[in-house]
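Just one protein chain is left out here, and the rest sit where they should.
Chain IDs A, B, C, D and E follow the sequence of writing; residue 1 opens each chain.
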Amino acid sequence: MGDKLRSLQTDTPEKGFELAVKLAQKGVEVTQPSEKIRKKLRPKYSTNADSLIAVSQVIAIHYQTVAAANNYWRVRVNY
Amino acid sequence: MGDKLRSLQTDTPEKGFELAVKLAQKGVEVTQPSEKIRKKLRPKYSTNADSLIAVSQVIAIHYQTVAAANNYWRVRVNY
Amino acid sequence: MGDKLRSLQTDTPEKGFELAVKLAQKGVEVTQPSEKIRKKLRPKYSTNADSLIAVSQVIAIHYQTVAAANNYWRVRVNY
Amino acid sequence: MGDKLRSLQTDTPEKGFELAVKLAQKGVEVTQPSEKIRKKLRPKYSTNADSLIAVSQVIAIHYQTVAAANNYWRVRVNY
Amino acid sequence: MGDKLRSLQTDTPEKGFELAVKLAQKGVEVTQPSEKIRKKLRPKYSTNADSLIAVSQVIAIHYQTVAAANNYWRVRVNY
Partner (left out) sequence: MGDKLRSLQTDTPEKGFELAVKLAQKGVEVTQPSEKIRKKLRPKYSTNADSLIAVSQVIAIHYQTVAAANNYWRVRVNY
């Protein structure tokens, strides 16, 4: 997929969740473009429950968007 | 269900709520993959009202998605 | 209604609000199943304005879901 | 209107906003039923910018619901 | 427009954003009607990044409502 968003359509709910995670990260990256600084912040927020819950919330909001974009993958997928 | 999301469709509103809970947890897990660290954080946030309310909020956002995916289970289910 | 969610449909906007409150509580209960601990937390958050506002927000999110599930009770109910 | 919610339909966007405010308050009231305690909390949060912004957010969420319930009052009202 | 909300319809996305800003302010005003107190709070929150981000979030929620009310201004406007 690279850095550019090409589509909100994904084959499965699982892939859609991965996209939501990427979107949440992208929102951070545009505000703090330095990978070095972002990596430096990681040990703290990734071991802080409230920060983790906040990240999970941003993912949840994006997942609403991605799920709607995929019409909720209404036909059950077979693996 | 395993770790992979296979579908957002559930048989009942109750099962849908369980799925929303899993989605909220999944959002934390992708950010902090270490189960050991997550378990270490649990005693603190699970006894902190504001953290619990924040978790409940993330679940609420996912429940919007799951409920929409199921067309709100509009036909009343019989047990 | 018991503990299990049977339906998101309610007869009135008022009953829908009650359901939204239950859903918000349920999100806390799944994270902290001990009623004893939850009761212990209550005196603090129920006298803290910011916590009360946060609870009200979770209820608001669930009320969006419940109201949509009921097509906003568009026909005015008569009592 | 009394304490019970009878309808989410309102005649105007302004009345809808008032309803959203009531819904936000109602979410607080169900969690802290004591009017005495709520009044005691008021001087603090009503002079705290972050608390006021948080209240405004809860109102905003409810206003989404009320506006949708009224099909966004799409026909312009005349006074 | 005055203080009363007459319509959620606006001619352009820009005017819609202005309306979202007004709605966010209105949510604060109903909770703290004193203009004097609100002005006193302003220097602090308007120089605090987290408060500014929180205000921006409330505007974002209202903008969802206003944009939906205008069917997202789907026909491109000409100036």
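Definition applied: contacts are C-beta pairs under 8 Å (C-beta built on N, C-alpha and C of every residue); 3 or more make two chains touch, one makes a residue touch a chain.
For clarity, every value in this text was computed on a predicted model and none was experimentally measured.
What are the shown chains in contact with the chain that isn't displayed?
Taking every chain of the complex into account, the missing one touches A, E.
Tell me which stretches of chain E touch the chain missing from the display.
12-14, 16-17, 21, 46-50, 52-57, 59-61, 63-64, 67-68, 72-74, 76-77, 79
List the chain A residues touching the unshown chain?
Contact residues on chain A toward the absent chain are 4-9, 23-28, 30-32, 37, 41-42, 44-45, 50-51, 54-55, 57-58, 61-62, 64-65, 68-69.
Here is the rule we go by: only the chains that are shown with their structure count from here on.
Can you tell me the C-alpha superposition angle of chain A onto chain C, nearest 5°?
The two chains, chain A and chain C, differ by a rotation of 120 degrees.
Please work out the Cα centroid separation of chain B and chain C, and write it as a whole number of Å.
So the centre of chain B lies 16 Å away from the centre of chain C.
Among the residues of chain A, pick out those that touch two or more other chains and give their numbers.
In chain A, no residue touches two or more other chains.
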